[in-house]
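Note that one protein chain is taken out, while the other chains of the complex remain in position.
Moving on to chain A:
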Amino acid sequence: MSSSREKILAAAQANKPAQTPLPTIPDFGGDASVERFTQVLGSIGGRVVWVASPQQLVPVLHQLFPEAERIASPLFASSVAVNAQTPTQVLANVDLAVLPGEIGVAENGAVWLPEANMLHRALPTVTQHLVLVLDHRRIVATMHQAYAQLPGTGGYGAFVAGPSKTADIEQSLVIGAHGARSLVVLLY
């Protein structure tokens, strides 16, 4: 153990204030409707598209992304095979990733995407375009409810809310900074 560890812990212990209670966090309820989710996602640059069932994905994708050639997905026979060992050069050329999302959050348009659903941890950001497929019954109102449903966060996982964006140049909003240039949530 390093001496800095001991030093920091000793100082934290010596200098900490008298103990105060840890509050319990209420559920707060809220609007968990598909309408709310759709409206908020739209306001942050994403988009909701309905599919009749997960089996109907492919034709809808062809319609949405007619130009996408290199597609990676665990949901159907895709054109690029990706797994945790896929080299960076292959990942860098993916046009479209279609991944299953787990939980949608109506108040902010975020979708929980655990590592197990990503094929490779970098895929959701390295791909040019991202589609998340979500069961509309898995939409909750707030982040509190989303975390309450998570057993843990696994090795890695992210709430993804819309496409990558930046406003670092004079506060002008630009969609497509480093991550995916567009985000569509396919609801079924």
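Worth pointing out:
We take it that a contact is a pair of C-beta atoms (placed from the backbone, for glycine too) under 8 Å apart; a residue touches a chain by one contact, two chains touch by 3 or more; residues count from 1.
Keep this in mind: contacts and distances are computed from a predicted model.
Within the choices "Bifunctional diguanylate cyclase/phosphodiesterase", "sulfate adenylyltransferase", "L-lactate dehydrogenase complex protein LldF" or "Thioredoxin-like fold domain-containing protein", the name that UniProt assigns to the complex's undisplayed chain is "L-lactate dehydrogenase complex protein LldF". Residues of chain A in contact with the chain left out of this view: 2, 4-5, 7-23, 25-26, 28, 40, 43-44, 84, 88-89, 91-92, 105, 107-110, 120-122, 124-126, 142-144, 146-148, 150, 152-172, 174, 176-180.
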